[in-house]
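All protein chains of the complex are present and in place, except for one that has been dropped.
Chain naming follows the written order as A and B, and within any one chain the residues start at number 1.
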Amino acid sequence: MSASPTNPPEQSAAEVAALLEIRNAAKRFGAVDVLKSISLNIASGEFLTLLGESGSGKTTLLRLIAGFEPPTAGEIWMGGERLDALPPYKRRVNTVFQNYALFPHLSARDNVAYGLRVKNTPASEISGRVEEALRMVKMQDFATYRPSKLSGGQQQRVALARALVNRPQLLLLDEPLSALDANLRKQMQSELKSLQREIGITFLFVTHDQEEAMALSDRIALLRDGALEQVASPREIYAHPATAYTAQFIGQTNLLRGEIRGSMATCDALRWPLEGSDGPVTFSLRPEAIRLCADGKLETNEVKFRAAVRQQFYGGSSELLEVECGKGQVLRVRIPARGPLTGEHDFVFSMADAIRVRE
Amino acid sequence: MTAKPATGRAPLLAIYATLVFAFIYLPIVVLILYSFNRDGVGGFPPRHFTWNWYSQLFADSSIWDSVLSSLIVAAASVVLALTLGLLAALALDRATFPGKILFRRLVLLPLILPGIITGLSLLMFAVFAGVHLSLLTVFLGHGTALISVATTELFAGLQKMDRAQEEASLDLGATPWQTFWRVTLPNLQLSLIAAGLLIFTLSMDEIAVTFFLIGRDNTLPLEIWGRLRRGITPEINAVSTLIFAVSVGLIVIWYHLRARSLSGTSQEPLEQPGEFP
Partner (left out) sequence: MYSRAYKSLVAIPPLVWVGAFLLLPYALMFVHSLWAVRESAIVHRWNLDNYKTLFTNPLYAEVLFRTMRIAASVTICSILLGYPLAYYLAFHAGRRKELLYQLVIVPLWVSYLVRGYAWKTILGSDGVLNGFLQYLHLTREPVGFFLYSPFAVVLMLTHIYTPFVFLPIYAALEHIPRPLIEASQDLGAGSLQTFWRVIFPLSMPGLLAGVTFAFVLSLGDFLAPLLVGGPSGTMIANVVQSLFGAAFDWPLGAAISVGILVITISLLFLSEFLEKRWVFK
């Protein structure tokens, strides 16, 4: 089953200046289809994130591009050259590995110089480029340190410099931030983003962390069981998830399952008018799309319902409520922080915010 | 040609590896083959099959006397080396005392030191102490030298063990003595058996230390050694083949144990003794 990703406007832009083209790439390990016919284009200078749960095939796709695994079927092209026929050391692609894979017997400087040395770059050129790369990641003061003497964040920087010094056309990053603690992670995200802007190299970033994907990417390619679920910009994918899976995976949502009959959508206790052919239907309704309706007034195209507050999670600027509206239907509602809330209240949401998604 | 240069096929290397295997196994194969050769050792090709050398071997009482001596020495060495090795491993793992580093080096020294040095030292010690050479001195030599093996194996076992288990036992009201018998030892069971097997094999096979400590009763390797000096006969091929077969049998047991100890998680180290293959 080859999932055809939805084609938001960005996709066509990518096709114009595609740096990397993945055409129907598939990978099978034994009897397991890890990747099922993936087609994806990456534009030059783009920051694209492969997002997915563990086992979704995102790392395998990265390894196909890097050349560590041959695809079972399909082709990968980069700048008019067939990439999947080349061994990894002939590809103008470099990787930042998940646990950095720094050479333990080499200093930070020698790690960075490695790629230049094996390609017999003149020594005079090497030292300059290495220093520049180390400066770029603010590691010039640690040039002589062995990896074991560096912290996780510092190792991360060296790994980045080691890849970038080769001036790859495409940089692959395999969950590079997953080993860092939360604060450092945020900081590195910000640095990574500005670094990418600065040097303009195309980044293909793999992560299982949707927040990270949203914060960093130009586009997100969401993988599920070896197939592309949706490819779109973070805003697009959040606002218009194509499937229930996407809606749930990216951000929090309420999935409303019900049916359309006679131009009315019914999901348990909620009913609102909607044009469409009769049949079962699923909506995604973000918690922040629901608001507390203290005065009982309705705007046009809004749906009102009454629900009892069951749980309240305080989150600083906002709070998340779990409310129950008839028949045991539980919805999550995000409202500006306003103090403890109990009992039954009126809530409203705009019909337009209930996004119809595929199952 | 999507290349995986470091892990793909390497025909030349495969041929080389095959040749190395041939080198390692050729002598053993030749040995076994000629134990069935009627015309004795040497000559090519071996022509006439016979069980003759084996029946000669089974009728040879001095060989079987030496086997018995070896078995006694090996069994006693296992007990001695395991007991002291376990204590030494516990001491190295848990106690601090002056000269600990020296102690560790000293215990492990026989592992790497040429057997002749250990053997001669013990010989001088025996002479100095006025002890006659006998199987007892051989046993003391084996047992003492092989403490090194027991200590290495058991120390590794202790390092793998989760210290919190012992703390839990003490927390639940067990005395240190009870904890040792009910938690520590069962945890080490596989290491103990593996070390025991290894010590047994090494003792059965030991010759360099034994050489200097042997009295009137020969161990099996010394008996063979004595016969070699008088010239080679296919009977020695036959006994060597049997030794080889027993060694392989022990390896199979050892691998089963190792596989278990590797697959066994720290939550379930208590294997039933009866289950061993």
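Brief remarks follow.
Heads up, the rule we're going with is that contacts are C-beta pairs under 8 Å (C-beta built on N, C-alpha and C of every residue); 3 or more make two chains touch, one makes a residue touch a chain.
Not measured: the values here are computed from a predicted model.
The residue touching the chain not shown here, chosen from B:F58, B:W181 or B:Y255, is B:Y255. From the options A:N94, A:Q230 or A:T253, the residue with contact to the unseen chain in the full assembly is A:N94. Residues of chain A in touch with the missing chain: 66-68, 87-90, 93-95, 97-99, 101-105, 114-115, 117-119, 146-148, 162-163, 166.
Interface residues of chain B facing the missing partner chain: 5-10, 13-14, 16-17, 20-21, 23-28, 30-31, 34, 41-45, 84-85, 87-88, 90-91, 94-97, 103, 106-107, 109-110, 112-118, 120-125, 128, 140, 144, 147, 163, 166-167, 170, 176, 201, 204-205, 207-208, 211-212, 221, 224-225, 228, 232, 236-237, 240, 243-244, 247-248, 250-251, 254-255.
Note that in this section only the chains that are shown with their structure count from here on.
Between the CA-based centres of chain A and chain B the separation comes to 56 Å, rounded to the whole angstrom.
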